[in-house]
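The complex appears here minus one protein chain, its other protein chains still in place.
Note that the chains take the letters A and B in the order they are written out, and that residue 1 is the start of every chain.
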Amino acid sequence: MSDINAVTSAAGPSTQPQMEPKHAGRGKKDKPRSLAADAWADLRRNKIFWVSSILVLIILAMALFPTLFTSADPRDCVLSRQHAGASGSALFGYDFQGCDVYAKTIYGARNSIEVGVVATLLSGVIGLIFGLSTGYFGGWVDAVLSRFIDIILGVPFLLGAIVLAKRFAQDPESNGVLAVTVTLGILGWTTAARIMRSSVITAKNQDYVAAARMLGAGPGRLMLKHILPNSIAPFIVVLTILLGTNIASEATLSFLGVGLKGDAISWGISIAEAGANARTAPEPLVWPSVFLAVTVLAFIMLGDAVRDAFDPKLR
Amino acid sequence: MTDIKADIDVLRGIDPNAPLLEVNDLHVEFRTRDGIARAVNGANFNLAPGETLAILGESGCGKSVTAQAIMGILDSPPGYITQGEVKYRGVDLLKLPEKQRRSVRANHIAMIFQDALSALNPVFTVGFQLSELFRVHRGMSRADAKKRSIELLDQVKIPAARTRVSDYPHQFSGGMRQRVMIAMALALDPDVLIADEPTTALDVTVQAQIMGLLAELQQQRNMGLILITHDMGVVADVADRISVMYAGKVVEEAGVYDIYSRPAHPYAKALLESIPRLDMKGQQLNVIRGLPPALTAVPKGCAFNPRCAFAQDVCRQDPPPPQYIVAPGRTARCHFWRDVVGDE
Partner (left out) sequence: MFRYIVRRLLQMVLTFFGATFLVFALTFANQDDPIQALAGERPITENLRQTLMERYHLDEPFLVQYWYYMKGLLTGDFGTSLTGRKIIDMMETAWPITIKLGLMAIIIAATIAVTAGVISGIRRGSIFDNATLVVTLIILSLPIVVLAPLAQLVFGIQLKWFPPTATVNASLFDLLLPALVLGSLVIATELRVTRSAVAENLRSDYVRTARAKGLSRKRVIGVHVLRNSLIPVVTLIGVDIGGLMSGAIVTERIFNVPGVGFNLARGIGTEDGPLVVGFVSILVIIFLVVNLLVDLLYAALDPRIRYE
């Protein structure tokens, strides 16, 4: 078996010991590449990566500068325009309350992105701290925190989110952005922490970490300088995908009435409102749905492409 | 129950007088993303009943690939046999349709693998995996197949075979697992057994037991045995003849005594000198410089030249011709074999 492995994996970066650059008869091609360089070379050729990156950029632009895309005011609703069809001034027509569907959809990006990004950062910070410390220290720290993760995963995600979002959204005046953000941030870190933990454990047992330890590096330095840079890639991939699912979850919670509320503009609220009248006026339902789906798709595609580039096993 | 060996009929053109197994000019390549890796570049050897041929070489030299090509179990893609013949009793196996090829495996040519733990399916009992052979190839009933399986486990000297037959592979020790592998390979009475590093994963004491068992079973059944290994010690004990492979070619073929006393290829010589010996205690061990070449970029000329103490300009330009006849039944692939032999 050894032979065939040596041969077939000669393509992958795992056989670097065999790739003695000094050896005779080697082309330039066999020069060892770092994992990141390898991944980037792979990504550059990946169409999905480019498509999703461009989509993400457009969505970010929509969230940051909605006025670039529309001059209409999404809150300018006139009942007499109820369900009026598409026209030059309102590309997607008007909804039940006579609001401009196009403008509402464009402005909906802001809340989705804001909730998604901040919740993901929150999850990222929690996941990073938990993942690093459980992976690095092991022992009882690991045992306790792993059980804690089990408990959180013992509650199905949406059920937990409903209870949590209700808990945080006590103030009837608020539009729910903060409550939903904190909810998603608190519930979303478990996968990220687990990924971080396992890659830290792998990195921890590498020889270069042992060497650094013998040279007198303390835990802090070891973690930040040696372990973290070598185990961060899969973590970031998970966060990218989490960003996509957070945006979907925000819409779901808003749809159910425990997310954004009041006069907040959200794709989830739009979908919920339009559902009842979809029989006569499908457009107010279809457009926010399409934008929501494309946004989630863009982030998941991006995460997928990056993961494929960093996971040479599945090539 | 169908007649034992019923599917021999499928294999038309078998000549009982033809050599048991002949491999001629076998070429295998792997088409990878980084280019074509030529794993086997013209392997030649043959095998007689009751004979043990050792194929010796470092990992990556193409010996396992050769074995898989003979068995017809190369992963394809990426592996392809591009040239050559594998003749079993005069029938070229490479030309057979897949269905007949399949009936050759286990029935005529069987194989045991290095790491029995991963080579056995973890989720089935060893009884299931043994019985499978009788049920698929012989059409036996479940009960008959189980009975035969227990007999087989007895033959490879697994204690309490009757109860162990319903155990799972991970419940066996390393040595016992390798015995199960051997039982599985011998189930349908093959004439040729290929053992790919059968003892590498085992403790030294267990290694000796397994090799002893293999030798005993081989003698009982008059099988031809191809023993693939990198362990010169194992070879000296059991092999009749040795083929030394380097970078996908057989570089020397000789009887076991000849090669140990007077190797004719610098690589074989270097291998022998790299074995620690008691009578050389205190002296520096001769190691072979460098690493075997990547199969995507085999050096020009003789593949061994960058590591060879005898290498001259001609070695860097022209590959040695297929064989220099050193003695009857003894070949080497070296321009300077006379120097190597005489050097002693």
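Points to keep in mind about this one:
Here, a contact is a pair of C-beta atoms (placed from the backbone, for glycine too) under 8 Å apart; a residue touches a chain by one contact, two chains touch by 3 or more.
This structure is a prediction, so every number in the text was calculated from the model and none was measured.
Considering the whole complex, the residue from A:46, A:97 or A:289 that touches the absent chain is A:289. One chain is missing from the display, and on subunit B it is touched by residues 68, 71, 73, 75, 102-107, 110-111, 113, 115, 118-124, 132-133, 136-137, 168, 170-171, 181, 184. Across the interface with the omitted chain, subunit A contributes residues 1, 147-148, 150-152, 154-160, 162-164, 166-167, 170, 172, 244, 248-249, 251-252, 255-258, 268, 271-272, 274-275, 278-279, 282, 285-286, 289-290, 292-293, 296-297, 299-301, 304, 314.
Note that only the chains that are shown with their structure count from here on.
Centroid to centroid, with C-alpha atoms defining each point, subunit A and subunit B lie 51 Å apart.
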